[in-house]
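Here it is, the structure, as structure tokens.
With one protein chain removed, the remaining protein chains of the complex are shown where they sit.
When the chains are written out, they are named A, B and C in that same order, and each has its own residue count from 1.
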Amino acid sequence: METPDQIRDRLLSRFPGAAVSLISNPGPAAQHSLLLDAADARAIATFLRDDPGLQLDFCSNVTGVDWPDREIVETTRTSTPDPAGGPAKVVEQKTKRLQPGCLEVVYHLYSVALLHGPVVLRLRTGNRSDQVSLPSLTPVWRACEFQEREVFDLFGVVFEGHPDLRRILMWDGFKDHPMRKDYVEPDDYEWEPTPHGDVLAKAKRHYPTPAPAVVKEEPKP
Amino acid sequence: MSFSDPSPLSAAPGASVRAVHDEFHGDLLEVSMGPHHPSTHGVFRMMVTLDGETVVKLKPVFGYLHRNHEKIGENTSYLGSMPYTDRLDYLCSMTNNWAYALAVEKLAGQAVPERAEYLRVILAELTRLLNHTCLAGFLLQDCGASGTPLMYAFREREKILDLFESLSGSRMMCNYQRFGGCRVDAPAGWLDAARALTDGYGSFLDEYEALLTGNEILMARTQGIGCLSAKLAVSAGVTGPLLRAAGVAYDLRKVDGYGFYPRFDFRVPLGAHGDTYDRYMVRVLEMRESIRILQQALRDIPAGPIMDPKAKLRGFRPKPGEVYSRIEGPKGEIGFHLISEGGPNPYRYRVRPPSLINLTILEDLCLGHSIADAVVILGSIDIVLGEVDR
Amino acid sequence: MLGSGLLQGLAVTAKNFVGSFHDPKRFVTTQYPEEKTRLPEAYRNFPFLVSENAEDPMGTLRCVACQICEKECPPQCIYIEKSKDKKPDASGKQQIYPAVFDIDTAVCMSCQICVEVCPFDAIKMDQVFELAATDRFTGLMLDRHALAKPNSYFHQLHPTEAAEVDDRLATERKAAEEKARAAAAAKAAAAAKPPAVPPPPPAVVPLPPPVPPAA
Partner (left out) sequence: MSAAATTSESFLERAPLLLRDAVTGFLPEPARWLANSLLSIVAVLAVFGLLFAFLTLAERKILGRVQNRPGPNRTGWFGLLQPFADGIKMLTKEDIVPRAADQLLHFLAPVTLLALSILTFAVIPYGRHLVPVELDSAVLYFFAAGAATELAIFMAGWASHNKYALLAAMRALAQLISYELPLLLSFVPVVLATGTLSTTGIVAAQGGWKWHLIPHWIVFTPWGAAGFAIFMVSALAESNRSPFDLPEAESELIAGHLTEYSGFKYALFFMAEYFGMCALSGMAVTLFLGGWQAPLPVLEFIPSYVWFAGKLLTLLLGFIWIRATLPRLRIDQLTRLAWKFLVPLALVNLGTAAFWSLTSAWSGPLQLLRWAVALVLVAGPFLLLGRGLTAGLGPRTYRYA
């Protein structure tokens, strides 16, 4: 099978305007992935599926990853040589940078026809609040149908072009997206009074006084 | 003249609602089957629209058993997720364990000793026997047999569970595999017990097949029902016996060759029609191949350590990286997608649940068939709600 | 021919019907409350705390309240409070002990991870499965008094594992004692003081009957 590098190069030559970049995976598995831009994602996916050299006809896994905003502290060291010939003076300068967060959808593709894989595709949303839509790849691979619904349900990525985008695991009236890193559990569950302090405190709030008849769902602040 | 007429409706998605709606065709009946229905295999629910008894629309609804397994996994250490994987597909905890252990081993670049690999193969194939036996029992129960095939299946399953219990301490929630090996070695006499079970399993299968395979009622109920085309199966990400029943030769034991599977001689049975009968028969034939693998593995298993000496139980922190790893579970491809940021917990912990993804094609299979067939088709897909809902 | 498969099936069920009267391979039922199957040695259910001495379980708990199991427990069913003071453990060393050690068996999922991570072999898996309580909030919460079981009980449940553990602990203790003795001797040599008396070995206790942990 072609390496992700080669695939990227071929994609860039086939789709000249598209932004395809390679995201390397530092781990021992070395499953490097291709980051696609949302605009060309479906065309590229269709190409990957139909290309005779790749024939990635089987989309095994679709999942989301939440990357919240991160403050990255970068330390730059500047050493100024001491003119007197002593040890160089090292000045550490810390710069703080806010890396904007995003929601990422990862597709793991394999080829049943040619028995190779995986090719990992990634799509990223603009941010985590209002630009959360991505093109759905369900028209390309039926396998994405339930999994994209799940990503929509648990992460809040809106897939455009999905035939039936509804919540799948949580109930329809549910408001939040539980797999996001900043998700706060609503305090309306039946807590088992385990001996742990905070859980116990919560349990004591709920027991032995009976729970209110109508439990209001608390939206995420 | 045959028992099974071709379906009057096209099974294309979207063409699910009947076009004719006049005085000769009365109202459609919408039935909510489940979540407390005897044959939805747990708390599964199907919103079925019926024209008479013919299914014209079917929407699966699930999530009644949802506990956000993935979130729990992200808040627990790598090791702490292992017992939770038992509870995904609670019939096949050993293969779930293996899939997860394999993913973490790939993430951390760990090796596994030879004896542990053999034990894993043995346990995975025992799990496959267990799962397929149970499935055949459940399927016949869905067909309306009064529990007899199910009881025979459970009688045999019990023997495998006893093996699991004496090895891992628990019958179903085994929590046996560890990153870099297995938790404990097989106790004295365990391998002999496993051999005895393996040798006796073939005769059980013979009797089971005598009861069922030639049964005209079973054939009438399953042949030509719920045909799945190879193209749709691949596109919909259907894996496991369903995919092979549709005629696609895709078995991860052969394709990925994980574990020590390349060392064993076994065949992959393929169906030609992709109907419910093929799904049943492919599983039966797979069981016979599993017996062959087991015989080879139990013959060749070497002595030696079962745990990589470099493996760390406490303070296990894989280096940053990402992995997607999959194995051929009894229900299909069970995969784990892990992202490590170097911490004690995975940053992202994702399970690829074969049961859930195999359900994608449920509506396509059921359209145009009667409600009784829908139940049987669901049974032949083989879902476990612990895995579907996670 | 139509019906041959059905007749074959009927023959199989007839065979099983007859077989269930004489063939123990077919008729596998155990009449549970009267008969009990033998539990395999590996069987696990809920954890218990190992104490060296049945006479004084609280004084000879192996647990030193290191809280590793509390941290590693996946469903978080263990709750430990360290003691403020120290008590001599079985080998006479001054140790912190658990002032509170609770396990909520309603939450525990019998995964055995606490046993695996414990560096002191202080927590092991019990085999008592007939646990029932009328109140899940109190009856299933086991405190350290209910959890403490003597080492001899552990020997009864898991003889192989217990023998291994005892060997390991004995060598570890011996090494520790020798180290202490050497240190003490060195100290004595330095300060010309009499060496400290080595602590007595743990008393061998007779095997008590297993007690169900539920109060």
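We take it that contacts are C-beta pairs under 8 Å (C-beta built on N, C-alpha and C of every residue); 3 or more make two chains touch, one makes a residue touch a chain.
What you see is a predicted model; the values in this text were computed from it and never measured.
*Asks:* List the neighbours, among the chains on screen, of the chain that has been left out.
*Replies:* Result for the missing chain's touching partners among shown chains: B, C.
*Asks:* For a quick check of understanding: of B:Val56, B:Val112 or B:Ala145, which residue touches the chain that isn't displayed?
*Replies:* Only one listed residue reaches the unshown chain, and that is B:Ala145.
*Asks:* Per the definition of touch given earlier, which of B:Ile72, B:Ala193 or B:Ile217 contacts the omitted chain?
*Replies:* B:Ile217
*Asks:* For chain B, which residues reach the chain that was dropped from this view?
*Replies:* 1-5, 29, 31, 37-39, 50, 53, 140-148, 151-152, 155, 211, 213-221, 223-224, 244, 249, 251, 254, 267-273, 277-278, 281-282, 285, 370-373, 375
*Asks:* Touching the absent chain: which residues on chain C qualify?
*Replies:* Residues of chain C in contact with the hidden chain: 1-3, 6, 9-10, 12-14, 16-17, 19-21, 26-29, 31.
Here, only the chains that are shown with their structure count from here on.
*Asks:* Starting from the mean Cα coordinates of chain A and chain C, work out the distance between those two points in Å.
*Replies:* Using C-alpha averages as centres, the distance is 42 Å.
*Asks:* Mind pulling up the chain C residues that touch chain B in the complex?
*Replies:* Against chain B, chain C makes touches at 2-6, 8-9, 11-13, 15-16, 26, 28, 40-44, 68, 72-74, 109-113, 116-117, 125, 160.
*Asks:* Enumerate the contact residues on chain B facing chain A in the complex.
*Replies:* These residues of chain B touch chain A: 13-14, 62-63, 66, 68, 70-71, 106-109, 232, 234-239, 248, 250, 255, 318-326, 333, 335, 337, 339-340, 347-348, 350, 352, 356-357, 359-361, 389-390.
*Asks:* Within the complex, which stretch of chain B touches chain C?
*Replies:* These residues of chain B touch chain C: 76-77, 79-84, 86, 148, 152, 155, 158, 162, 165-170, 173, 175, 183-184, 187, 207, 210-219, 313-314.
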